[in-house]
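As you look at this complex, bear in mind that one protein chain is not there, while each of the others sits in place.
Showing chain A:
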Amino acid sequence: MASPNTAKTIRVAPVTRIEGHAGFEIMLDDSGNVVDARMAIMTLRGFEKFVVGRPVEEVRDIVNRICGICPWNHHLASCKAADGCLGITPPPAGRKLRELCHMLAFIPDKILHFYFLAAPDFVLGPDADYSVRNVVGVVGAAPDLAKQVVHMRYKVQMALEKFAGKVIHPIAAVPGGYSRPMLEEERKELLAVVKEALDFSVFSLNFAKENVFPKYLDVINTVGVFPSGYLGTVRPSDGALEFHDGELRMMDQNGNYEQFKYHEYQDYIAEHVEPWTYLKFPYMKKAGKISLDETNPVGVYRVNCLARINVCDKMATPLAQKELEIFRSAFGRPAHQTLLYNYARLIELIQCCERAEELLNDPEITSREVRHQKIEPRAGEGVGCLEAPRGTLIHHYKTDDNGLVTMANLVVATGHNNAGMNLGVKQAAKALIKDGKYDQGVLNTIEMTIRAYDP
């Protein structure tokens, strides 16, 4: 991994408090300044290959094992791609139940990420000793808050599990709709939990705005700051931030954008291969190439909450919209500071709760018509796309006459952000390491630029 003028390599592995398996290396020259830095993904699992030959309706139960923190998103994107292959559209209630599960899965994920994975850096400080810089440390530092966090995450997670059967690696959505209707008492129970979660999400953002972000404004504005493009989903009618069904919007680093339909993704996204990591680098196809130069990146775009907040014209729900206005007046559009992902995450949390409440108040949500009775397998092609917590998720399948998968192409959130995470590490390392001086606090601050994405 070394370049010719490398005198020393610092190896940081594993990257911790993230979902996944990564390490990074920082190469220093003779005088101890950073020559280069790279983040590598360690595992090749091959889902795209081994779903080939499987019945397309079974893939939804296989690909949810890509990620145990966001299994719902893979499950639902797969159902959407299978719908396309089979040439069907779910009945409205089936579609709404899927979206509701999508929102309910987002809520504990965002709580987990903000408080368990990211907060230790902010509550205890990036320089705090590694042995206390974790959720147990947060419990020690802010016990009442921690208790509330654990309780809220667990409550939403269990409410979804009670309704959907399995919350980790779900099985409830099926091609053509949803496996069973929602009963009125289930609706009421979920609504009560969602109202509580909405209060908690508003509290969380206010707490962070008062106690967390102001304290670290210097770090936010200096670490992991670089211009890039952004990709996210918007509602076609008004450009509002959308998580489940919409159109994709690709924004360049100056804020100009193009909007396109899911099945056109190949016109906008290409993937580059490097020999030093197992993860590919998706980039803006129209740029013609990708360059990982942190001062002048080419073809690089990012996904996940900050990207969504940047590309959308507005939030889709009222309380979230108020918060977006405050955010934009402080940081502009597009905002390029990587650590602002944590801020954007909490604005999105509010929209997820508000949207779940809207869906649960929709009389159609308890309709009995939730899935097609019988679907004939056939040859086809489908692109299933939605926003996962970590960013845009694209599942593209082709099937044969018997409905067996013949091709699967997956462009997943961590992939989209591969270039961004690499640039963040490089920019932060160059900003923070001079004359060979560094310590675990400095290395952890660099790691925060990876953690912000929740890879």
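Following the convention adopted for this analysis, a residue touches a chain if its C-beta (ideal position, glycine included) is under 8 Å from a C-beta of that chain, and two chains touch if they have at least 3 such contacts; residues count from 1.
In this text, contacts and distances are computed from a predicted model.
Q: Which of the following is the UniProt-recorded protein name of the chain this complex doesn't show: "ABC transporter permease", "cytochrome-c3 hydrogenase", "RNA polymerase subunit sigma-24" or "Membrane protein"?
A: So the chain that does not appear here would be "cytochrome-c3 hydrogenase", according to UniProt.
Q: Quick one: say which of A:R45, A:K261, A:K322 or A:K434 touches the chain that got left out.
A: Candidates A:R45, A:K261, A:K322 or A:K434; residue touching the omitted chain: A:R45.
Q: May I ask which residue of A:V135, A:L248 or A:I450 touches the chain that does not appear here?
A: Here the residue in touch with the unshown chain is A:V135.
Q: Which parts of chain A face the unshown chain closely enough to count as touching?
A: Residues of chain A in contact with the hidden chain: 1, 9-14, 16-21, 23, 25-26, 40, 42-46, 48-55, 57-58, 61-62, 65-69, 71, 86, 112, 116, 130-131, 133-136, 147, 150-151, 153-154, 157-158, 164-169, 171-172, 174-176, 179-181, 183, 265-266, 269-278, 280, 282, 368, 371-377, 396, 402-404, 407, 409, 411, 438-440, 443-444, 447.
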